[in-house]
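All protein chains but one are shown at their positions in the complex.
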Amino acid sequence: MTGAWHDDGSAVVTLTFDVDAETPILAAGARYADHLMTMSHQAYGPDVGVPRILELLDDLGVPATFFVPGWVAERRPAMVAAIAEHGHEIAHHTYSHRAPTSLHPDEERADFERGLAVFADQGIEIVGYRAAQWEAARSTFGLLRDHGLRYDSSLMGDDRPYALDLGDGVRIAELPVHWSLDDWEQYAFLPEPQIGSVIESPRKVLELWRAELDAMRNYRCLFNLCLHPFLSGRPSRLAAVRELIEYGLGLGDVRFRRCRDVAEAALADPDVPTRGLPDVTVDRAVYPD
Amino acid sequence: MTGAWHDDGSAVVTLTFDVDAETPILAAGARYADHLMTMSHQAYGPDVGVPRILELLDDLGVPATFFVPGWVAERRPAMVAAIAEHGHEIAHHTYSHRAPTSLHPDEERADFERGLAVFADQGIEIVGYRAAQWEAARSTFGLLRDHGLRYDSSLMGDDRPYALDLGDGVRIAELPVHWSLDDWEQYAFLPEPQIGSVIESPRKVLELWRAELDAMRNYRCLFNLCLHPFLSGRPSRLAAVRELIEYGLGLGDVRFRRCRDVAEAALADPDVPTRGLPDVTVDRAVYPD
Amino acid sequence: MTGAWHDDGSAVVTLTFDVDAETPILAAGARYADHLMTMSHQAYGPDVGVPRILELLDDLGVPATFFVPGWVAERRPAMVAAIAEHGHEIAHHTYSHRAPTSLHPDEERADFERGLAVFADQGIEIVGYRAAQWEAARSTFGLLRDHGLRYDSSLMGDDRPYALDLGDGVRIAELPVHWSLDDWEQYAFLPEPQIGSVIESPRKVLELWRAELDAMRNYRCLFNLCLHPFLSGRPSRLAAVRELIEYGLGLGDVRFRRCRDVAEAALADPDVPTRGLPDVTVDRAVYPD
Partner (left out) sequence: MTGAWHDDGSAVVTLTFDVDAETPILAAGARYADHLMTMSHQAYGPDVGVPRILELLDDLGVPATFFVPGWVAERRPAMVAAIAEHGHEIAHHTYSHRAPTSLHPDEERADFERGLAVFADQGIEIVGYRAAQWEAARSTFGLLRDHGLRYDSSLMGDDRPYALDLGDGVRIAELPVHWSLDDWEQYAFLPEPQIGSVIESPRKVLELWRAELDAMRNYRCLFNLCLHPFLSGRPSRLAAVRELIEYGLGLGDVRFRRCRDVAEAALADPDVPTRGLPDVTVDRAVYPD
């Protein structure tokens, strides 16, 4: 242990699972509750995918972070308990999986706090947050500050952790994500609501992610992988995740960590830079709304 | 024969062919009846694809299930008879290939029963059903119960068969499907109505499906492959299907079955779980319509 | 020469080039005439692509068929003359590249005959036709009959030539096409009008087409390849076309022919079936418009 956020690794892997279940579809329209194929497609994630994922992580001895919407935790408390019992982190992923940028700040606050209350009821300690669809608004960071959270994982301004200065001396860690390390763009498909296009092969996805892990080792990056149990819980996709983890373990110099541990290490590392939120002032004479 | 639904196989393959012909296009607009390229594109399925598929299945000695809309059976009774004579199952796939979720329950009932009547007229026994576009509604399962069908193959809540409790002590088997085991997302393309984007190579599709079959053997899954004769009936795609079947046969521990046989075995297997229909109660204050 | 349309080949290749130039874009909106990138993107086809294609065909000693909109022929008579001088066929591809299904029959007739007049003025004999976007209407075949054309190449009801009975004892050949043998779905991209999505690698496209040619040899099919000079005229794509042709030539039992020669052979071959146009009667109570 050197005090550096990366613990002398060439790269750090955070395996994150967004257990969205039915929420992204319901956020597109409550009417989909009666589309039974669609509902069952989403339920596969917590009901079939998560147990297999927990088994895989046990097998390989690596920790992970599960971002769970409060709505999902409320309906599946046993799943949340099982994740915690296996030693993984549970983090906040809104209550309803509606994008903060699509809500009034008052709605966002109500949704955020309703989610927190679910986890409090279940005795789950929450220190991290990820916005639904990664669509964080400016108001989101006020909520993180007000509730004392330690990190966010929704932005894309770097591929290494950094500290966000939220004002009043409050700093949280940002653990950046990216579209290329998300299984959604590779696998998701539904005709209504219309999502995705061609469904990719796990072989291609493994190639994509392995190449990124390889290259990230040149820059000491955070390989912050975002997986959805209803997608990557399917057999051959989970086999590709297994192969990826085994590859990473085999490299020897890659660390596997929970998000909360990376966040604390980053906040304690003096070499990690502190930044403000993106602040783009727009001249409306140049850019229309 | 052990009594287990999988008959001691590591996985079970159900080869299913949705012989939609012109119906998905007509459901998008009757005006397309005068778009001759489009109509001929769809007619290729029953007219050219199905005979080649029957020949291939004979060659390899594997059984299959053909889901046929009543509208198609009505216009091509000789094709239906040929499928039956080759020992394959014919199953119900709506009358008109309109999605149940897009119809009023009365319309759905009329459509469902009109389809059943076509098969009754042709002396074809029907025990299974698949919704058009897999878009089963809640009302769909009432129809299955009322007409004594034994299985549905439209949901995605698992990758192994399960029993659905339809109330009043009625249980039917669910043989789940998935987008990644469907040729539509890989091959379908039409500019109007606009369908698909990039057309994939059969080599990629074979890789995708073989990887899933391989991985499903770890979980004793149902490899429920959905093929469309107007798509997979094309020469190199059919060659990929042949290669996939030969691969599966070569594994030795994979069973090839008709859907009806898997359904009966699942209903008789005490280890197969029984579930209710997806039942998602939505708070409209959280999720807009 | 056996009298069979395929001349004892295992498959017949017709290399066809749709020299659309600016027309598909103008058909989407005359305003694009002032989008200079877009116009130059399309002009690349006749101006850079066609000369390279002619050189390639000369090199390999294979004949081809060029489908040219009358509007393009009118503006580039030297290109049309060069194609003819190299021994290739020139065929009718509408005047303006507007889809027949999008026009009133009177408009379609005017467009069709204006195209024919352009070729008559240039002394080019026309015996074959392909609809813009392959979107043939029922009226299209009346025009073919009235003007004595010998073949159409717009439908998809088979992958082998057949005869179309147009009434009054008139038969023409149909040389079917298919989306999977078209370079458009693999390569086309423009943001406005919005066309295409991901741009594929020529390596993948070559794999796709070679697999289809291989498999077509099992069914004595017509490998009717549709290429656009503004797409496949680009260097690495043209190299893939070269590789494909060389592969086909190397097989030894694949014939390369102009469309008009295949059409005449098919019409003279008693084993080639005769069919009517697709005739789908639609019950408007079942299918909405």
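Just so it is clear, A, B and C label the chains in written order, and each chain counts residues from 1 on its own.
FYI, a contact is a pair of C-beta atoms (placed from the backbone, for glycine too) under 8 Å apart; a residue touches a chain by one contact, two chains touch by 3 or more.
Remember, it's a predicted structure, so these values are computed and weren't measured experimentally.
The missing chain, though absent from the display, is touched by one residue of C:Asp7, C:Asp47 or C:Asp261; that residue is C:Asp47. Of the listed residues A:Met156, A:Val170 or A:Ala268, the one in contact with the hidden chain in the full complex is A:Met156. Residue C:Pro235 is the one among C:Pro193, C:Pro235 or C:Pro273 that touches the chain not shown. Only one of A:Ala163, A:Cys221, A:Cys259 or A:Val272 touches the chain withheld from this view, namely A:Cys221. Interface residues of chain A facing the missing partner chain: 101, 131, 133-138, 140-141, 154-159, 176, 178-180, 185-186, 196-198, 200, 204, 207-208, 211-212, 214-216, 218-219, 221, 277-278, 280-282, 284, 286-289.
In the full complex, chain C touches the hidden chain at residues 22, 26-27, 29-31, 33-41, 43-44, 47-48, 52, 71, 95-96, 98, 111, 187, 189-192, 197-204, 234-236, 238-240.
As a convention for this text, only the chains that are shown with their structure count from here on.
The distance from the centre of chain A to the centre of chain B, with each centre set as the mean of the Cα atoms, comes to 34 Å.
Separating the centre of chain A from that of chain C, both taken as means of CA atoms, is a distance of 49 Å. In chain A, the residues that reach two or more other chains under the touch definition are 197-198.
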